[in-house]
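Take this structure, written in C-alpha cells, and hold onto it; I'll ask about it next.
The complex appears here without one of its protein chains, the remainder shown in place.
Now for chain A:
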Amino acid sequence: MKTIKLLSLSVIATLLFSACSSDDDAPEVINEEEEITTLNVFLTPVGGGDTVTFTFRDLDGTNPENTGGTLQAGTTYVGETQFLNEREDEDVTEEVLEEGEEHQVFFTASNSLNVTTSYDDTDVNGNPIGIEFTLVAGEASQGNFRVTLIHEGDKFAEGASEGIYNPNLVGGETDIEVTFNVTVE
C-alpha cells in the first residue's frame, strides 16, 4: 500500500514540477547593452573649417568599418571622443564621464605621423579622461593614430597624465582599441 502511495506521490510531484517549469513563451532578443559599437573622433580646426571625423563602427561583430581621415598640416584641432552603442541608441560617453576616475582615453601616434595631443578635461582626482582634447597636426606625414580606452587602469602611473600609454604601468583592461590610418597634408 505504502509503495503505491509513494508512487502516486512521486508522479504528482513530477506533474507539479513540470507544470511550474513549463514556459512556452518565445525568448526576447538581447542586445549587448554594455558593448560599444561605434567610436567617433571629431576634430574641428581652431578658427573654423570642416570637422574631420574618424569612425570605427561594428554593429554585428563581423564586419567592422574603419574610416581614418586627412588633417591639414600646421593646424590645431579641438578634439572630442564619442562612444556609442548604436544598437541601443545609447551614448556611452556619458557613462565614461560619470565614472571618469576609472576611465582614460590614450591617443598614440606612430613615429612617422607628425601629430601631438594634449588633454583638456579632468576627473575628480584632477587626472585627464580624454573625452576633450587638443590635437596639433605638424608637417605632412602619414601613419597610425591609435585610440585606446582603458578601464580601471592606474591613472596615477608614470606618464599616464601626459597620455603616455605604457601597458605595464597603466594595466587595467582594454574597452576599446582602434587604430586609424591618418594622413597629414
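FYI, a contact is a pair of C-beta atoms (placed from the backbone, for glycine too) under 8 Å apart; a residue touches a chain by one contact, two chains touch by 3 or more; residues count from 1.
The rule we apply is simple: contacts and distances are computed from a predicted model.
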Identity of the absent chain, which is to be given by its UniProt protein name, from "Xanthine dehydrogenase subunit D", "Sodium:solute symporter family protein", "TonB-dependent receptor" or "Amino acid/amide ABC transporter membrane protein 2 (HAAT family)": "TonB-dependent receptor"
Candidates A:Ala109, A:Leu135 or A:Val184 - the one touching the absent chain: A:Ala109
Absent chain, residues of chain A that touch it: 2-3, 6-7, 9-11, 13-14, 17-18, 21-23, 26-39, 56, 58-64, 87, 92, 95-96, 98-99, 108-113, 143-144, 146, 151-152, 164-168, 171-179
